[in-house]
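In what follows, a single structure is set out as C-alpha cells and then discussed.
FYI, not all chains are in this one, though none of them got moved.
Labels run A, B and C following the written order; every chain starts at residue 1.
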Amino acid sequence: MSAPGTAQFCGMLLRRQVLLAVRRPIEIGNPLLFFAMVVALFPLGLGPAPDKLAQFAPGVLWITALLSNLLTSDGVFRSDFDDGSLEQLVLAPQPLFLSVLAYIGAHWLTTGLLLAVLSPVFALMLNLPLAALGTLVVSLLLGTAVLSLIGGIGAALTVGLKRGGMLISLLILPLYIPVLIFGSAAVQAASSGVPAGPYLALLGALLCLAIALAPLAMAAGLRISIDA
Amino acid sequence: MWPIFHKLGSPPWLYAISGSILRWLLPLTLLALGIGMVWGLLFTAPDFRQGNSYRIIYIHVPAAVVALAGYYVMALAGAISLIWRMKMADVAMRAAAPVGAALTFIALFTGAVWGKPTWGTWWVWDARITSMLILLFLYLGVVALYEAYDNKEAAGKACAVLSLVGMVNIPIIYKSVDWWYSLHQPASIKFTGDSTIHASMLYPLLWMIVAFYALFTCCLLLNMRTQLLQREARTQWVKKLAAGTGNN
Amino acid sequence: MPGRASGAPLLVAQSLCLVRGGRELFRNLSLQLQAGQLWQVEGANGAGKTSLLRILAGLARYGFEGQVFRHAPLLYLGHQSAVKALLTPRENLAWHVSGEGRYDDAQIETALAGVGLCGYEDVPSHTLSAGQHRRVNLARLLLSNSPVWLLDEPFTAIDKSGVAELQSLLATHVGKGGAVVMTSHQALQVNCDVLFLNLGDGPGDRPGDGAYAGALA
C-alpha cells in the first residue's frame, strides 16, 4: 500500500484521463467534427475555386488545428478543479510537474494525434497536393503536441478563475503563433516541392523546449490557481 | 548589494525612495520630452520624400523601442518575484504591464497614422509590425490575467509565470515572424530604407529614445506607488501616511 | 504507524494569523498535532475553519502569516468530494489523483462495502445520490495509510448510520496512533478524547492570543 512511483502514477493518470475522454465518445469526436466543419466553412466563406483553395489549404488546415486545440485546452484541468480533484493532485507526494505531463499527454492523444491522423482526409477536401500529405501529418503530430503543452500553461493559470472563459485564448494565442508559422510553412514548402525538413526540425526543437519548460510553468500555475 | 536587495523588499522604503527619485526625474523627463519635441518638430529639415509626415518618427520609434524593452523589465521582475519571493517585484511587474501596453499601442497607432500618407494604407502585415501586434497581446494578457484574479498576491505569481513564459517566447516569435515574412511573396509596399537616416534627424531621435526610457521609468514608479498604497492599505505605515504624519 | 516516536508531533502550526476580506479570523494560533489526538475545529459559519484546514494542508500558501511544518503524510478531504462523475466508484478509488497508494480490487471492494456502497461499485458516479457521492470519498479513509487526516465537514449529506460508522472509524484511527483535525457543526460522539479548537462565534468575535490556552492544554 505504499505510494506508487512517479512513473506508475503518471501511467495511472494517463489511463484515467484517456478513459474519461473515451467515456464520452462525443468528446473525442467533437474536435474532429469541429475541424471538419471549419474546413467545410472555408470554401463557403471564401468561394469554392479549387486552385485558390489548394493555395490556402496549408494555412487553413493549420489555423483550424490550432483553433480546435484552443477550444479543448480550456477543459484540461477544468473538471478536475471543479470537483476538487486538483487539490488532491497538488497534495500528492509525486512531483506535480511530472503528473501534469500525463494530463497533457492524454489531451494530445485524444485531440492532436487523432487530428493529425485524420488530417489527410480534410487536406484532400481542400485539394492539397498528395505529395504534401506526409509533411502535413508529421507537422501536425509535432505541432499539436507543442500546442497542447502551451495550452496547458494557459489552462493551469486560468482554471481557478470564477469565469476564466475565453481569457485562456488571449493568453496562449500569441504563444501559438510560432507553431502556426512553422507548421504552415512546412506544409507550404512541401506542397510547392521545396524540402520541408528544416521547418519540421524547428517544430521538433520547439517541442523539446516546450517539454522541458511547460511542465514547470503548469505546476506553478496550478499551485497558484488552487490558492486563488 | 544584499542590503539594498533586502531593502527593496520593504514597501515603506521603496515608497520613500521612489518618491525622492520621482521628485527630480519627473520634471527632468518632461523637460527632455519638451526639448526633443521642439528639436524634432521645428529644427529638423523635412524629409525629401515624405515631407513633414515623417516627424511622427519622434514618437513612433521611441515608443516601439521602449515598449520592447519594457517587456524584459516586466519579465525580469516576474523572475525575481518567483525566485526570491520578493513581493515588491510583483508590484513592479504589475506596474510595468499597462505602461508597456500603452507604449505598444502608441507605436502601433502612430505607425498606422504614418502608414496612411506614406503607404496609402493603415496596416500591412509586415514582419515587424506583426510581431509588435503580438507583443501588444502579450502585454494585454498579463494585464487581463492580473485583473481576473481576486487574490492579488496569487495574481502577481500567475502573471510572473506568464511573463516568463512570454519572455522565452518573444525571441521565438520574432524569429518566426521574420522567417514567415521572407517566406511568402513580399508585400507590395515596404518600409522606407531605414539605415539612410540623416544625422540631423538621428540625434533628436536618440534624444527622444532616452527621454522615453525616462518616461517609462516615471510611469513605472508612479504606478508602483499607487499599487503599493492599495496593497498595503491596512498597514501601519500607510495609515500614518494617510494621517499626514509619515514622511513623503 | 508503529516506530514513530510518540513525542514527536505529526504537524506543527506556529502563530498563524489570517485576515480575509478585512476581517481578522484568527491571530497567533498555534497547534501541535500529536499522534492519538482528535481535534474538532469549532466555530460559527465564516469563522475560518475551512481556511485553517487549507493552511494546515498546504493548499493555501499566500495571504496568511505564520508557519506550518508537516512531519507526516496527510490526507485532506475538503468541501468538494474529488469524485469524478464519469468514473465508477471503483475506478475513482483505483486511480485516485491523490497518488496515495496502489490498491487491488479486493481492497477497494472492502472499502466500498465499508461505506455502504455494496452494489454501486460499477455505476457511473453521477447517478449516485448526494450522500452516496460523498461516501465514495470517505472510502479513502478506509484505504489510507496516512497518519494525519484533515477532514472538512465529513458528515455533510451522510445519514445517521453513516455518521455513527464514520465516528467509530475516527476513533479507531486515533486509537491506532493516527491523528485527526476535523470540522463539523455536529457534536461528536466518539469513545476517545476530543480536543476543541474554537474559532469563535463568527468573524466579528475574533479570538486573540492566549485564547486557545485552554484548548491547547
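Criterion: a contact is a pair of C-beta atoms (placed from the backbone, for glycine too) under 8 Å apart; a residue touches a chain by one contact, two chains touch by 3 or more.
Since the structure is predicted, the reported quantities are computational estimates derived from the model, not experimental observations.
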Copies present in the complete complex, per labelled chain: A x2, B x1, C x2
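Quick note on the criterion: only the chains that are shown with their structure count from here on.
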Arrangement of touching chains [line / ring / star / complete / other]: complete
Label of the chain whose CA centroid is most distant from the centroid of subunit A: C
Most centrally placed chain, judged by C-alpha centres: A
Chain centre separation in whole Å, for subunit C relative to subunit A (CA means): 37
Centroid spacing, where centroids are CA-atom means, of subunit B and subunit C in whole angstrom: 48
Between subunit A and subunit B, centroid-to-centroid distance (C-alpha), Å: 32
Overlap residues in subunit C, where contacts from two or more other chains coincide: 62
Residue numbers of subunit B (touch at least two other chains): 151, 154, 157
Subunit B-facing residues of subunit A, complex: 153, 157-158, 160-162, 164, 167, 170-171, 173-175, 177-178, 181-182, 185, 188, 206, 209, 213, 217, 220-221, 224-225, 227-228
Residue numbers on subunit C that touch subunit B, as the complex places them: 19, 22, 62-63
Parts of subunit B lying in touch with subunit C, wherever the complex brings them together: 151, 153-154, 157, 234
